[in-house]
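A single protein chain has been removed from this complex, and every other one stays in its place.
So, chain A:
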């Protein structure tokens, strides 16, 4: 669902939201933009819809609330921008969509050009191994062992080698090696983030370069006309958020938030950067700038503000975890603020460090965009997570109320974070199924930057007359920072009365009795009779 609201300047006032009930999509802030793509003064909303994450990925262009154009995207989109690539009249900007190793460029809403990231150097040992396979000097067992050794040493392998190592079956391995041994080995990376940088003029419709961050820890600046790489800059970690200002030909700043929790500033002339780095305590979830000031949201439920030199100005503790952030720059009233979406379905607006407004939404906001839309300045666009669509697809054969119950059960998830700075953990649990058997998934994430979490346990507290747990005690392996770990158990509802209860999840440290985090899961009602009864009925029918 998309929700629209308007900033009206006076008293930090926002107008009633317009909800578009038909728009069903799933997207992120980086994949939303507003632009006058048809040069008719009616600004369109451009969204890369992530679909389910594996299929149904589309570039969608909305005129008002009407979907006016749709293009399928092959791979998961990671960024959408519009930019002027020429000086032709009428001044229609092109749309760039980052997806996998490609930038797809659309002009006049039609596919126009595909840019592919330059391939990277393949490790010579890895290349030699595949060469020997080709010449039948080594067999797949040797290949496998050697590649495994390289991976263990931390060598960055090609996708082909990684896929090969994933295969379990000998015949599969053989078939795979045979299929690929004659095609040249390439190492390709993917784009993680996309931005634009004006080339030599600052005018609103001046030609812009595309700036891309990649999984191979680089930032590229592309020429807008020839699509050649103008500059490559290396980073110590993978860039995830970019904030670009200035002119490529004169002077520019690219502020980059990286997966290692550091923020780097790249300037004209930089090739390798470690200087002027801001070290965060936790992973970044959003990066924005107002003038020179840097605003960054982190996974430990905080919003920080830094000067361009990297000096911290303040930190605000947020009441829930941040899903995304955006900047409000409302020129008619000179109003600038940071807008932050939270997992508790609230959207907070901060002027400097002061909370000036809260907008409540029906669900968690995953994408935010503020700007001119249609003919109206100051439009705020909020996209809400649209989980039910995927689930309805899976369940469309089941009765509607069952599906509803299922969606409700998913809604009943919670998202607590440990308040103990020594145990930076995030807990999230979901219930799936229509009953009486439910699958309960506990997701744990270590939100620290470098300290692994060890010796943890998951236990549950529940009414044992109502529920039977397959596994009510789970030992947690070491949690590497930043990764999400899922632990599953099955829960069977013992009652056929259609009643349900809360189940508590505790995360404990071995040897300590006070939980680090407690979560409450409200279990859905069983919509189906217990299996035993159904079986009996079926027998009666025959």
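Points worth noting:
Simple rule for what comes next: a residue touches a chain if its C-beta (ideal position, glycine included) is under 8 Å from a C-beta of that chain, and two chains touch if they have at least 3 such contacts; residues count from 1.
Heads up, the rule we're going with is that contacts and distances are computed from a predicted model.
From the set "SUMO-conjugating enzyme UBC9", "ADP-ribosylation factor-like protein 6", "RBR-type E3 ubiquitin transferase" or "Cytoplasmic tRNA 2-thiolation protein 2", the protein name that UniProt assigns to the chain left out of the figure is "ADP-ribosylation factor-like protein 6". Contact with the chain that does not appear here is found for just one residue of A:38, A:65 or A:489, A:65. In the complete complex, the residue from A:312, A:353 or A:375 that touches the missing chain is A:375. Although one chain is not drawn, its touching partners on chain A can still be listed: residues 4, 6, 8, 15-18, 41, 64-66, 332, 374-378.
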